[in-house]
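Every protein chain except one is present and positioned as in the full complex.
Letters are used for the chains, namely A, B and C, taken in the order the chains are written, and counting of residues starts over at 1 for each.
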């Protein structure tokens, strides 16, 4: 038996595979395809305090090994989530993270304070890195000062652990990660999508109505892995890695560079049981290589 | 007849397709496969003042739709280039750009001053953006102050136009582009490769001896296109776009968002006549769509 | 809703750029309803990355059929598959057409343009089973764009065709043919699938003639099962219209739900 459990410090996970926010709906969408208890946990789609319309379509473009999305965080808002969806998730023994968004610092705090009253949430993943809401992809995680202050506010308001989700669209990811740590984050997750665009040469229009969107999928894995590696050596809090993970092998790369857990995003669209399959592939690898505890593989990169 | 010529202001090009530095050797490597006169021009491999050893192998990793390289600018140095290679290039009627590198500001200037004495170079592309030389991918183009001062020094030293080649590994590409423009750059080219890594899960080692390398190829096109679009609207000098161009259609996306010309990189490895093929594909597009002058298509994006 | 990673291709037919596959998959076939669709994996790796949505064209006990036109790289790759190859398919997805009990004995028109004919064979047969008197209006650019005409006829369905170039049937758009037919007799319902402009025009006719009409919409789909919020269109449900997921709430909507102006 391979011990796949990992300890984030503030939380133990059955295994290191989580589903990434915005790619796993509210979890329920995946019930027909897999047992939600078989993965480490999942992060629900980004929630603002109130419901959000999202961006006008087209919202998706496929690129070479990647997907650009400009969903714009369409969603139900924390109230409807907590009242209608969360109760249906409580039956699961898996860790449920809420990805918290806000158009202003105050809205993040309002969402957190509202959700604080409900049971069944393992931690908040503070989405300070969505490139699809403000013009030109602006978001708090582009700036270490804002990252620090917002994480600090969130931490003060929250009764649950805070995971700061960082943006790859920065010169120095380590600086931002440290700001999040100093602000009191209990963990860091990265990367969110990379600001990108595509053009239809026949119509000479952007392929996304929003012009810009966020690039995800296998295309970005090498960039994500580099950033995760840079961050793990600079902070003491646990790091959750993501970006382009499609297979157990991809996930293992992130664990080896030092991520304590991983999130699987775009892969869920192609294979709705991707997270489950990846857990299995990690287990197989461990068996083949006589790894008794997956936790022992974290951060073993030989340089 | 389609008029494919474009005017960079400081230089007219037969057509908007150039070969990118480091992917076209010194040009001569491509003589068996194509007529070098059929493309707009090419940028020779990055040159330091002196010869460079480059990084230990493995230097390449293939990724999903991409290639990570950590060549580390192995090359002959300006002297051997000017004395032995440049004379063999002078017979071509195509624009030859020299990609100038330096371990210090002074070395850039020394290289430029040395090359100033030779005929047959159309412009210098100032490579302030190579991620494979300093630790953690550091380079002048990560910082607007350094970009400004180095471009300014180079411009003062140069008798030829200066094209500043920018790095995508920044929070705000527009800020850097503006700094280059203020420093006196005659043009801007972007993007250089994106800092990336890959891990061999069997050996638990980085796949590149250098740990980090630069990601190129189709995977990065959506990111490159976004950055080129952001920059063209912010500067007055001409912008040369690149990143993942494999086909005429890819090149047209860059022209439509406002690049005056494009560079083709990784594609040259797969198809040594890629630049030539792309010129043909652009011409076919123009014919099909009754575009008389390619210059008329530049910057026509409808938003 | 399930995933069959190895649905076997048991039939392949082709007409130029149009292809029909029969795939054996008891799991998928068992649940299928007209207007539902499948998400088909066209590559076993990352290129193209996403599955492709294709309507359920026909259903037998253990097999389903898909009918598609090559539109780009994904469908071109799919077209290269051969009998005995396996397909990785998710489905059946979406809510499909609503088949009112009240249609028994009534005349209904099923209107398809181009590849939009795909879901309408399954639908037409079910409508007939439900007791409706079905007339199929099938339009294309030219005769080669009507490869399924005979199949409908063989199934004993009443088909009228139109071609833009007059090479077969009514000379003009299928909406022209529809207008002609409604001039003769207003059906009790319209079921429509085709390119957006054709559907929009059809919606106008339906509204004018007060015929209840259902439309099967297309949009770029990331997942097909409601997880990505990528496929939205503006849909009224007793409100002014919100971005609703085509894959989950649709792909079929009634004419008065669809906000056509916001398209594209």
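A few comments on the model shown:
Methods note: a contact is a pair of C-beta atoms (placed from the backbone, for glycine too) under 8 Å apart; a residue touches a chain by one contact, two chains touch by 3 or more.
Since we're looking at a predicted model, the values are computed, not measured.
Taking every chain of the complex into account, the chain not shown here touches A, B, C.
The residue touching the chain not shown here, chosen from B:140, B:168 or B:217, is B:217.
When the full complex is taken into account, the listed residue touching the unshown chain is B:60, out of B:60, B:138, B:201 or B:234. Touching the omitted chain from chain B are residues 22-25, 29-30, 32-33, 45, 53-54, 56-62, 64-67, 69, 71, 74-75, 217-218, 246, 266, 268-273.
The chain not shown here touches chain C at positions 43, 45-47, 73. Where chain A meets the chain that is not shown, the touching residues are 64-65.
Everything that follows uses one rule, which is that only the chains that are shown with their structure count from here on.
Note: the chain lying farthest from chain B is C, by mean C-alpha position. Chain A and chain B have Cα centroids lying 34 Å from one another. One inter-chain figure worth recording: chain A and chain C are separated by 36 Å, centre to centre, where each centre is the mean of the chain's CA atoms. Multi-chain contact residues of chain B, defined as those touching 2 or more other chains: 64-65.
Residues of chain C in contact with two or more other chains: 46-47.
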